[in-house]
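Shown next, in structure tokens, is the structure this report addresses.
A single protein chain has been removed from this complex, and every other one stays in its place.
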Amino acid sequence: MNDRQPNALMLQHNRQRRKISDKIWRALFLISCVLSALMIVLIIIFIAVKGIRVFLPGYEYGQQNFWDFLTGMTWRQDSKTYGVGFIVINTFTTAAFAALLSFPVATLTALFIVKIAPERLRVAFTTVIELLAAIPSVVYGVFASGAITKLVQQLAAFFGQTSAAGISALSVILLLAIMIFPTICSMAIVAIQAVGKSLEWGSLALGASQTQTNFKVVLSAAKSGIFAGLVLGLGRAFGEATAVTMVAGNAMSGPSWNLFDTTRTLTTTMLSGMHETSGLDYDIRFSAGLVLMAVILLTNALIHLIKRKIGGVDHE
Amino acid sequence: MNLLADKKIKRSQEPMASAATPDLDPGSQTAEAADRYMSRGSGPVARARTQVAAGLKPAAGLPDLKPMFEVQDLNLYYSKFQALKHINLTIPAHQVTAFIGPSGCGKSTLLRCFNRMNDLLEEVRIDGRILMDGRDLRGPQTDVVELRTKVGMVFQQPNPFPMSIFDNVAYGLRCQGIKDRVYLRQVVETSLKKAALYDEVKDELDKNATKLSGGQQQRLCIARAIALQPQVILMDEPTSALDPIATLKIEELMNDLKKEYTIVIVTHSMQQAARISDKTAFFLLGEVVEFDDTVTMFNNPSDKRTEDYISGRFG
Partner (left out) sequence: MNKSRRLKDGILNGLTWLSTAVAVAVLLLVFIFMFRRGWSDLSWDLITTDYWPQNLNVAFRQGEAGAYTAPADLAAGDSFSTLYGFALRDATDTKKAKTLIITYVDPDSPLESAYITTAGSQQGLNQAIHEDASVQMLYYQDEDGQQVLAGLLAGDDAASLVQKLDTGSVSIQSMYYQTAGGGIRGSILATLLLIGLTLVIVLPIGILAAVYLNEVAGRNRLTALLRQAIETLNGVPSIIFGLSGVVMLFPVTQLFGASGQSILLGALTMAVILLPVVIRQTEEALIVVPQSLRMGSLALGATRSQTIFKVVLPNALPGILTATLLSVSRVIGESAALIYTMSTVVTDNPKILQPATSLAVQIWQIMSSEQPDFKLASAVSLIILMMVLLLNLTVKLITRRLSRRWA
């Protein structure tokens, strides 16, 4: 039986091997993590390089003027006029209107789910929000081009306006409002849940009703978290591509302030006609992508600034 | 099968044990440590000297009382807080040494120095030396992973892995790359027997270990440590999470185990220290106030603070 005893030489050998494999694994852990973290940096660099190229001298398909690109109010493939100015304005207005529609509804829904709904319904409603968040963009797109456009078409007829079969800025706004709803709502739920009971009791003890407490104390205490949700929602609205492209209509110039007109956002510009293009028309999409990233970053910074101005009670 | 014999063979085969540093005579080492220890106080030191000296010159009936760990002027800091202050101690082999003292006094911290579990905490700074077989535990030649196979540990909360009983006990050996199923089976069986758990679980070695009772789990953790055939078993308040009956079983077990292993136990309960240990160290605010034979310490403490603690005046 003693010969089964592992001999010292083998153990020694194993020890060496374990040490080496431990070192290798640790290196692999580190490499994976650094690789993951590098991705965001690489993405920014690659898009920036490719996006700026069209404005540099020596660009093979004809150098573009950067200033004209930024301020231009026409985007026409056939005349090679690429102005992103009105597109940025459209992107902002559609997203802003969508947020305007979605934000109050989402906040109230969150308040309802956390504070008002009966215990049993709470889980069900949370699931509803999660499912809304899980529906893929392309499915919302099909829904929008089948249902929302019909609604908009009828609205247009009612107001005596014409719309291209409902393909319009208004459709984009309604679609985006639906799509950013779960984002804003779930952040608001988290924020409201984090409000301490003591604040609530304090208000109730002063003779406020539960409803007054909810609206005056709970919501204002959760303010910063709810605003964070708004920022996320706006980010999603700016970046949403597939669904929006299906109902935007890609206007060639603008901005138009008529909600029943077709529109064009940064993402629809990047996506539409993708499969049948090359050269400048292809490369300029990277420039649009660069502008999109700038828009998102700027909005984030702006809202952070506003949030600091608003300040407010922060929960722990 | 004679596992004790096996163990001795294995030990002698291990390069570290047999090739033990020729330049260091263990005797002179200990004497040095004892001298340093003596220079610190008066009352307890004298007694400690006789004890350690007795260990140095193996007397009849006590052939094995050589030092296992020698702690030399050890300081330990958690960022700025000094948790251990100038510790000098010699832990004798094949004895049960108990660390007692109020919570936060550093006894568990010192225990964790013996298998370098403190390495896992960030912002821990240590100076001073701990010698084992004449080698500094924190020296560059010491391989932490290997050290932990020689110095086993049992924790306050039983922490069996959520796998089968068999896999729990075989874990350490498998980590060392031992795959021989027959050998693993032997070791698991003997380890469980030594931990007085075998009879209760022999028919269900495939059962998930987390399904065992608290006391069984803790004995499993002891078996798991024994399976590696360590020289020392460190126990960090091993019975504080257990009921009295389970506690009694573990205490009986320790009495058996000390024939083969050196045991260092941290305990909150003075009764437990009195019941099971041969030597006791009393800690207060990061210092060793008194270190002596348990019988002496409990019957005739030389330090006022020890007396106060033992008689329940604080703590």
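By letter and in written order, the chains are A and B; residue numbering begins at 1 in each of them.
By our rule, contacts are C-beta pairs under 8 Å (C-beta built on N, C-alpha and C of every residue); 3 or more make two chains touch, one makes a residue touch a chain.
Not measured: the values here are computed from a predicted model.
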item: Candidate in contact with the missing chain, chosen from A:Met10, A:Leu131, A:Ala157 or A:Leu298; value: A:Leu131
item: Of A:Gln5, A:Asn90, A:Thr109 or A:Gln153, the one touching the omitted chain in the full complex; value: A:Thr109
item: Among A:Val142, A:Ala157 or A:Leu305, residue touching the chain not depicted; value: A:Val142
item: Contact footprint on subunit B, counting only the chain that is left out; value: 115, 117, 120, 122, 145-149, 152-153, 155, 157, 159-163, 171-172, 175-176, 221, 224-225, 228
item: Contact footprint on subunit A, counting only the chain that is left out; value: 18-19, 21-22, 25-26, 28-43, 46-47, 49-50, 104-106, 108-109, 111-113, 116-117, 125, 127-132, 134-143, 145-147, 178, 181, 185, 209, 211-212, 214-215, 232, 235-236, 238-242, 245-246, 267, 270-272, 274-275, 285-286, 289, 292-293, 296, 300
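Note that in this section only the chains that are shown with their structure count from here on.
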item: Interchain centroid distance [CA atoms averaged], subunit A/subunit B, Å; value: 57
item: Subunit A-touching residues of subunit B, taken from the complex the two chains share; value: 1, 5-6, 9-10, 13-15, 143, 145-146, 175-178, 180, 182-183, 186
item: Subunit A - residues contacting subunit B, complex; value: 1-2, 4-8, 10-12, 14-15, 17-19
